[in-house]
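Shown here: the complex without one of its protein chains, the others still in place.
Showing chain A:
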Amino acid sequence: MHVDLTMLEWARAQFAMTALFHFFFVPFTLGMSFIVAFFETIYVKTGKQEWKEITQFWQLIFGINFALGLSTGIIHEFEFGTNWSTYSWVVGDLFGAPLAVEGIVAFFMEATFAAISFFGWKRVSKGVHLASTWLLAIGSNLSALWILIANGFMQHPSNEFGFFNIDTSRLEMTNFWALITQPVAQVKFLHVVSAGYTLASIFVLGISSLYLLKGKHVEFAKKSATVAAAFGLISSIFVAVIGDEHAYEVANTQPTKIASAEGLYVGERGAPIVAFGIPKNLKATEVTSNDEGFVFKIELPKMLSLLGKRDPNAFVPGLRDLVNGNSEYGIWPLSKLAAVGKEAKNDLLKYHEAKKAGDTAAMEAAKADFYKVIWEDPKTGIKLTKADLIGYGYFANPNIDPNLIYPPVPPVFYAFHIMVALGFWFILLFILAYVSIMKGTFVENRLVQKLAVISVPLPWIATSFGWMTAEIGRQPWTVFGVLPTAESVTPIALQNVQATFFMFLTAFVILGIAELKILFTVVKNGPKGAH
């Protein structure tokens, strides 16, 4: 298929824009839904009006964000069809199923119980209202689970749950249970939702601290900060722990992503983590040592091997190994992968030509070639067929730069490192706040309060950069190793994509500013008469 590369970049930009905008609201609402449920639980248990006020104030803020999060979510679902129609057809069998399940079992629950939670204060009993608030929180988080199962498949398509069907020329599902229990998706889900809890906790802690610094709503702020600090401390530690597990999964399933995130051009035994550095955007095929890849760096020895392989002396492949190959470690060069992929594409065409001609023998021969086992892991018995490498066939053109097989290093490196650094800062902040609260000195501790206020925007930066690490880091694939991004896009005139890009950009800018202005007004007015 001929693809207009400028259009492809616009389509990518449009998806990135809508995804990022959507992602400003989703993690926040995931966390806030539980925080609101905690406050309401305390209200129902104690029966004290002040807890109801606290619940309603944070629920109002939740509602403002919930509306925008929910409404921008619909764009994603339909953008897969409008801008990524080839992707939708090729992987719809695997990707569409979790999306549909999300709609049936999670999205409806979330939206339906939101009605009672928001409007039912006077219309239903306390118990029914509390149950609805919890079901809203559970529904929101279940939504995230199904979406991340779908995303997990894009990050790590596995023979355990799907295969390329020669008859239909598309990926098809073989094991739903394996799809939903895939480790990549599960750790990703836990990492994302716990990041959402951390984000919401910092917001509540920060706004509460702001009130304390101004000497306003002191009792409200103390109570809110206590719940936020406890929830945030647990969440932020969990984010780091599960983030480590997530990185381990990525290192073993998407080696180009972890190598780009660490600026590792040349594979090493006992590979270090770059704690701080300024990477260069070089061609991996031309790099001879890792020092060339950085203007400046500070390293933690052996840590990348430990993180990625759970062995401080293990070999971690660099980008050069992944492009040129490394026979010592059994890594195939791109040229070999592409050659096999091209053969698979030819087998596919032969099969369909034979089918059209009604030549059964030729069909069977092409099919046998297509599914021929070309490698088998002696330890696990996992087999690799030509069909598994069909995606690499798109890179068989000698005019294609082999360095396009991995993502650009600087954006992935910076996004990953800033996310991790902020993650550690959040743990420290919550420790300071929690200890201060436990000691009973938080109301006077202006330093921690100021740190909390300054930190309010930081988790949005961390979650956005986390998303960028995952999605830019997956390039040049939409489905890693199977379907290239350039082959996934809708063949459409550039002007259409540009026009819709600006259409949504305008809407997002206006709605984003409106949301911030309303939010600031609500925060300024405080909890009294929140509704």
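The working rule: a residue touches a chain if its C-beta (ideal position, glycine included) is under 8 Å from a C-beta of that chain, and two chains touch if they have at least 3 such contacts; residues count from 1.
The rule is short, and it goes like this: contacts and distances are computed from a predicted model.
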### Message
I notice the complex is incomplete. Of the names "Aminotransferase", "Aspartate carbamoyltransferase", "Cytochrome bd-I ubiquinol oxidase subunit 2 apoprotein" or "ABC-2 type transport system permease protein", which is the UniProt protein name for the chain that's not shown?
### Response
"Cytochrome bd-I ubiquinol oxidase subunit 2 apoprotein"
### Message
I'm checking contacts with the chain that's been left out. Which of A:L20, A:V44 or A:A111 qualifies?
### Response
A:A111
### Task
Pick out which of A:L5, A:I74 or A:A357 touches the chain that's been left out of the picture.
A:I74
### Message
Contact with the hidden chain only, please: which chain A residues?
### Response
1, 56, 59-60, 63-64, 66-68, 70-75, 77-86, 88-90, 92-97, 99-105, 107-109, 111-116, 118-124, 128, 132, 165, 167-169, 172-174, 176, 349, 352, 490-492, 496, 500, 503-504, 507, 510-511, 513-515, 517-518, 520-522, 529, 531
